[in-house]
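Note sheet for the following structure.
Moving on to chain A:
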Amino acid sequence: MSAKPRLAMYWAAACGGCDIAVLNLGEALVEVGSRFDVVFWPAVMDAKYADVEAMPDASIDITLFCGGIRNDENEHLAHLLRAKSKILVAFGSCASEGCIPGLANLSTLDEILDASYANETTDNPDGVRPVPAWRENGVTLRIPTLAPLLRTLDQVVPVDYTVPGCPPETKRIEDVVELVGKALDGTAVLPPRGSVLGAGHSTVCDECARERNVKKIGAFRRVTEIATIDPTLCLLEQGIPCNGPATRDGCGALCPAAAAPCIGCYGPADGVLDYGARLMSAFASVVDADEPERIEVILDGIADPVGQFYRFSLASSLLRGGREAMDQAHRGRASAPVGSPAANHPAPRLGRTPPSAPMLDVLGPQDHVPQRAPTGPEPPAPTLEPVGGPAR
Partner candidate 1 sequence: MSATTAHAGAAPAAKDGRFEPVILAFTCNWCSYRAADLAGTARMKYPPNVRLVRLMCSGRVDPAFVMRAFADADAVILTGCWPADCHYRIQNVKALRRFILLRRVLESMGIEPQRFQRFYASAAEGQQLAAEFDRIVEEVRALGPLDWAGRHAAFVPSATPPGAGVGEARAAAEARAAAPPPAERELAEVTA
Partner candidate 2 sequence: MPGSGQADPPSVREGDFLREVIAATAGDSRLGCCIQCGTCGGSCPSAADMDHTPRMLFAMIRAGLRGEVLRSTTPWMCVSCYFCAVRCPQEVHIPDVMYAVKAIATREGVMPDSTAPDFSRTFVSNIHRYGRSYEVGLAAKHYIRHYPLRLPGMAPMGIAMVTKGRMGFAPHRIRGVAGLRAILARAEELERDGATREVPA
């Protein structure tokens, strides 16, 4: 076994942007390479699933898992990497809340396949459809089978940490790498299991420099419908549906700074059960009309409500995330210890794994059954025991 901590990164149902964001670390990547022994990273190195299967359980120290779970290959890898990893990180919006691939949850599989193989843009006279397995010349060819819904990583296996963003900002990735490094050195402790890394605890508005006033929205408009956007005033107050108020901070409010509304890629703030529900509740609350007819007219300004409120979070939402999202909401709640700080939040860590800290040495899938943390002031911080002896 190598003396360096072992790192893996994997790319399931995602666009690959997260891998690129990591590569964007530039010189810091060298630091990663020197600190970690990269054992599995299909985007940058050759590796076979069999190699991973051959590893002992919990032999990878940390796995950054990108992408949602759309097919049985994704699911297999999720379980495999869960078993082999001490810390499994849902990395990026796809793994943590489904992101753009998750929008397919609005369609049935037949509709999805039709869109790919049988619409007017497709030249497919024989109506060929993919088959999961095909025997040709005595060889069985297999492709993964699509799952009925795209699921987030934590709807499939327990997840230790989440790094949000589409993709996560490179600077934030650096912070995470630094934190993990320090934890390995014993100079920092990791936050409780279930925490979000590389982001803040409030919302984009917290980082946004625009001036904000009491909100009353008389009309929603698209950016393109506005001749001049006030450079200093809150976009929402200008009628532009900006998702900033409901979106976790950490990005530095880059979009609003560029006069583009926040679209919500950093996901919900701490403790929010359903991102879209929060956002639509907020928007509707400040609609400046009391009569149903007038309210309807104002809301007509939101052209695609589901797209507006669930662009990134549909697969983790209560409804289109399906039963898993609901059940997770239950588990999350049931596990919130009354009297602990987590219970003081109205919706404790819903949709994530329970907030007890991962103990690297005993971490394993069997430990992820929902359980209550001991009552106490804080869930215990994880003790990250450096693998292969203390550094230096």
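How were these candidates chosen? In short, all candidates are chains of the complex that A comes from, given by their letters.
Going forward, a residue touches a chain if its C-beta (ideal position, glycine included) is under 8 Å from a C-beta of that chain, and two chains touch if they have at least 3 such contacts; residues count from 1.
Everything numeric in this text was worked out from a predicted model, so none of it was measured.
Student: Which candidate among 1 or 2 is in contact with chain A in the complex shown?
Tutor: Chain A touches candidate 1; the others do not touch it here.
Student: Within their complex, state which residues of chain A touch candidate 1.
Tutor: For chain A paired with candidate 1, touching residues are 72, 105-106, 108-110, 113, 131-135, 140, 142, 145-146, 148-149, 273-274, 276-278, 280-281, 283-285, 287, 289-290, 292, 295-296, 299, 302, 305-306, 309, 317-320, 322-323, 326, 329, 347.
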